[in-house]
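Notes to accompany the following structure.
Every protein chain except one is present and positioned as in the full complex.
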Amino acid sequence: MTPPDALPLPDPARRSVLRAAGASLALAAAAGCDGAPAEFGSPLYAPARGADAGPRSYATVLDLDGFGRGVMVHTRGGHAIKIEGNPRHPASLGATDIFLESAVLGLHDPARSRRLRRDGQALRDAGVFTTFLAEQRAALAARGGEGFRLVTGPIASPTQRRLIAALLAQWPGARWHVHAPLADAAAGVMLPLPDFARVRCVLALGADPLGPGPAQLAWARQWAEARRAGREAGRLPALLVAETSPCLTGAKADRLLPLPPAGIAALARAVAAELGVAAAAGATHPEARGLAAALRAAGPEALVLAGRGLPVEVHLLAQAMNAALGVELPAIPDPRAAPEAGTLAELAAEIDRVTHLLILDANPVFDAPADLDFSALLRRVPHSVHLGVQVDETALSCAWHLPLRHPLESWGDSRAFDGTAALRQPATRPLVEQAVAAEVVLARLAGIPGDDQALLRETWRAGWGEADFEARWLAALEEGVVADSAPAPQALRNDADMPTPAPVPQGLVAVFAPDPNLWDGRFASEAWLQELPRQLGQVAWGQAVLVAPQDARAAGLTDGAEVEIFISGRTLRAPMLVMPGQAPGAVTLPLGGGRRAAGGVPAGIGLDAYRLREAANPWVAEGVTLRATSGAAWEARLPDQAMAGDAPRVRRLAPGEAVPPLPPTRSLYPDWTYPGAAWGMAIDLDTCIGCNACVVACQAENNTPVVGPEEAARGRMMHWLRVDRVPTGPEEAPSVDFQPVPCMHCEKAPCEVVCPVNATVHDHEGLNLMVYPRCIGTRTCSNNCPYKVRKFNWAGYAREAGAVPVRNPDVPVRPRGVIEKCTYCQHRIKGAQDSARQEGRALRDGEIVTACQSACPTRAIHFGDINDPDSDVSRAKAEARNYALLGNLDTRPRTTYLARLVPGA
Amino acid sequence: MSEFSTRPVSDTPLRSDFGWRFAFAVAGAGFLTLLLAYAVVALLLQGTVLWGTNIPFVWGFDLINYVWWIGIANAASLFAVVLVLRKHGLRTSVNRFAEAAALAAVAAAAIYPILHLGRPWLFYWTFPYPATFQVWPNFRSTLVWDFWGIMSHVVVTGLFWYTGLIPDLGTMRDRAAAKGRRGVARIYGVVALGWRGSVRHWARHQAAYRIVAAMVLPMLVSAQTIVALEFATTLVPEWHQARVPLHIVATGIPSGLGVVLALAALLRGGLGLGHYIDDEDMHLLGKLTAAAALACGYVYAEGLLVALLEDQVTRQAIAARAFGAYAGLYWGGAVLVVLVPQLLWLPALRLRAIWVVPIGIGAAAGVWLDRFSLVTGGLLRDHLPRVGPLYAPTVPEWTLLAGSVGLFALLMLAFARFVPVVSMYETRHEESEADVP
Partner (left out) sequence: MTRPGPIGVIATFDDPDAMVAALRAAREAGWRRLDAYAPFPVPEAAALLGVNGARVAWIALAAGLFGAVLAYGTQWWLSVQAYPINIGGRPLHALPAFLPATTIVGILWAAAGALLGMLALNRLPRLHHPVFAAPGFGRASEDRFFVCLFTGDPGLGAWEARHLLNRHQPLSVAELEA
């Protein structure tokens, strides 16, 4: 394979991630004064009508894979500072994920594209491009758009689809190509809409409904509700998972089968045969009988799902099994589906006929399959234009690059995974002067006048009619969803012919998978996500090839070593991780890393698996060999949290069982009393899916700095909240628990006693306070904290440019040399108390929502006043599942956990 | 009695030329002390980011070296005090520089608790003064105990050294005057506080000296114990043991004795003081060091055996320290502190600097390894699994250590240069008593 094209980028110097333009600092400073500036006042903006979102929140929608998720954007002084979920939006339900949380970071990224570029060089004067566009448009119009090609990602936006349709109608010779590196053709054009809340047994064949994706928040909420109902009814839903590489759904599985893709297909056939699917008759698998029995017991309340990257056969078998079980699975046509659009491979085939190429918010130079060699193709196109928020690899390879407006600065619309439409409104004025909206560019090419707001209104005026347009427009903006816009679900049709099973590949296969933090690579420029330890593997600032323990032993490879991967003539060097639970015979190559131009993030973080991917078989590559190299891998990695022989830190109970009480301890000291409120937290480990949303939400809320790859490798990450991964059981198929660990706010806090200067003390409501100005940095408190939740500012991280690009003015930024830790979002407590006092009423339960609690898709985090026996948190703590982590130390933590329920535990 | 018996001692500081070896030593120590200054300035400008520390290994060389230097200081002081209180003959020859070594070690130790802070310039907040915050120190904190401990350690060790030095400073004044060096005589005269050798003064001086010596004894035990309590009062399983103070106090002794022994051998050779630090003294010192090392062997064995009686977490923690990632430090310490000094039971070895100096320094290095093992290896097994990578010292930390060794050496060289290295009045006293038939 040829090495990736050299790009005119500076070498990644030490701590380069933080060395970025200082514009963000000015922004952050300005965020200190409240009140929206007058020049973009209420006519433009419709403050959210949502529950407790406050007067300066705006409902809008952000896309992932072309599907919208509704959010509330909290602003201060006109600046977007925090993303919260929109409870009214079906793809959010009030929760967020790590991608949504990091949107404010992308908005304020000092390294985002600010200038028009020609051949990679920034231009001051945007006029050249206007002239160029006018000339080329005239030339194209003359020949009916012949030679013009548009490349976009998957699009469900009604307005963008309307404009593209208008463009294609105007220029019959033009063509649209959709490039979606994570799209799976085998899944078909009908989107199933399972309701996990009503399901009693799920068989996930390589599917990861609890893992990241456009529907994760909804499905995880439904699953959590099913768990809650099941706990109350004493009948827990069963989750049976066959997966190739460990994912979040597998971690919550009752039965986990690590299998390579061909093994999953064989299992699917055998289970289908057991369930009486004619097309699969005769297939057998040792596990099939048990799985089929469990499914059959649930009957119509069962569900079989097939996941990304599996052969069409498995998807069809899943449908057939659902049909055999009597499952009524509603489905809608994929709103992103565009039969008129071609693929990137088709574009490649016709490249010599292309004179004009407009690449809209896509990065094919980076994420196109390697055998297309897209950057070489691009050089053969006379006029190429790229629109993007970042100066990415494609921006630098195209003749022209235009800065695109960030979704938080522009108007638009979107459809959710269930088809519900939502309007996108700017939450802030455009931060980049030259940036344009994608809709405006499409409209200009199509010869339609108007700005992005006008174009959006035009779309919906056509849909709603004139009569009550303004009322519906305002309602849609205020609520963040367009009422009754979801298409009616249809029954999933199952008329395709069952293909013959593919031959089982010999030797090792490689499975490509989206990276849980970087996704397809578009989030590689978000430092929060780079520094977030991945749920499985605990790697930050890097990626690794995942290898099963059996395969690693057989090949003599050691954990953390660098390996060279050979796939059909292409090679890649990458660190290797021995991953318990990885299917033997398959290695997993995470996509999205190794970006050569990812804004302020140093180049080359992670591995660029797209270099090994082929257009023909994008998900599974056969004939893989691994070879150890002499090089040493470098990455920041946290140790796994397994430990034998301890009192279990994550308790597992059988349904109906109670946590055994600790032997009573008698403190030598009299108890302090907390006569007013007493804040406490309960975290439900039964519903925690380890999605890390709380970690990023905490980082965004509390101005937690990013420390960069070098410091992270030294173990100096600053997260106030971490999610520990606790594997148990055999290495081949471990059962994994996730345990979020914030400050426990111990009543008998060991950290406070050892502080020489009273920098950490208790307040009258039992909060364990950290007084930053008083801290002299002895770090003794961290030594004495058995939970290790205290973080130390080894350097003045927060004051390094780019470390805290967006700043919450309610939370102080900590200087060098002081300890910091979770405060239970004390500023939110004080804020709620203040508004209750101003309104002359008592504080309501649930009025105070911590950042982590607000983000949680499964509502696993309960917070409130434990002195009030009727509060949500008191009821949670009253459950028999409630226990304190390291309760034997008698530190009396205010944060407690609810045990995970496992049948037969 | 022999006339002018202490002249070589008193005239040594009055020599104008100390020879190239002394100049070379001063240059070396001065260079290392400059390194210390460099390391301190770099630390103040950039912060603890320069070190290899992290969560959970929040302490590295800062605390390792602090505990180590305090151990040396304590053992050297303890040795001097016991000699004074028992009026042992050896005191005349080694007391003075044992005290000086203790003082220099305390000075080297005292820089660490300040520099280890995240914000060293605020160290005085541990002192109860009425600050604008209106908050006082937290007197429950071991670190506040430690603040008092270090302060008392510096002051009391200094008092002990100075009290014994006053009459000899009078001698220096008179010798300098006799040699016509009035300026030098004036300086010695001021610091001698006008000592004129009145027998009344002697009576009260001797009482005061012995009282200060007696005070040093509990001060040493409590100061060293307070340092140990910084570990023992935490919830860290390996540290949270009642035996930690005993271990720290006991293993400090061979390191301090080892340093005194090595210095004695060097002074005998370097300054030609063989008459004052005679063979008998070397034998006694050597045997003491070997005996102290033997006692440490008991402490080490007890530390491992006690693990059998502990609860599971503590047992695993002790095993992790002795056999985990930092096992080399633990066993290296045990070998250098316990086993190697046993060679000093061989009389022939005790008189040969080439053996004595490495063994003595080795004992000190062994205790340093033991402190390293405590501060890092003790954290390997906590109540929850470790959240960060292992600790390894960085170049700035080594620089700081080298710098503190330089400071110690420079103070010792200054001591040899400016004050009599042997207690002259004690020597005279001893010799006058020896004259009595």
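Think of it as A and B in the order they're written, each chain with its own count starting at 1.
As a working rule, a contact is a pair of C-beta atoms (placed from the backbone, for glycine too) under 8 Å apart; a residue touches a chain by one contact, two chains touch by 3 or more.
This is a predicted model, so every value here is computed, not measured.
The chain not shown here is touched by just one of B:D62, B:D370 or B:E426, and that residue is B:E426. Interface note: of B:V26, B:V40 or B:L159, the residue touching the hidden chain in the full complex is B:L159. The chain that is not drawn here is touched, among residues B:L36, B:I64, B:V184 or B:I226, by B:I226. Of the residues in chain B, those that touch the hidden partner chain are 1, 3-7, 10, 128, 134-140, 144-145, 148-149, 151-152, 155-156, 159-160, 162-163, 167, 170-171, 173-175, 177-178, 189-190, 193-208, 210-212, 215-216, 218-219, 222-223, 225-226, 229, 425-426, 428-429, 432.
Although one chain is not displayed, chain A still touches it through residues 669-672, 746-753, 755, 758, 761-764, 892.
Basically, only the chains that are shown with their structure count from here on.
Averaging Cα coordinates per chain places chain A and chain B 56 Å apart. Only residues 46-49, 51-59, 116-119, 122-123, 125-126, 133, 135-138, 140-144, 147, 230, 233-236, 312-313, 316, 379, 382-389 of chain B touch chain A when the two sit together in their complex. Residues 637-643, 645-646, 649, 711, 713-716, 722, 724, 750, 752-758, 773-780, 782-784, 786-788, 790-796, 815-819, 885-886, 889 of chain A are the ones that touch chain B when the two sit in their complex.
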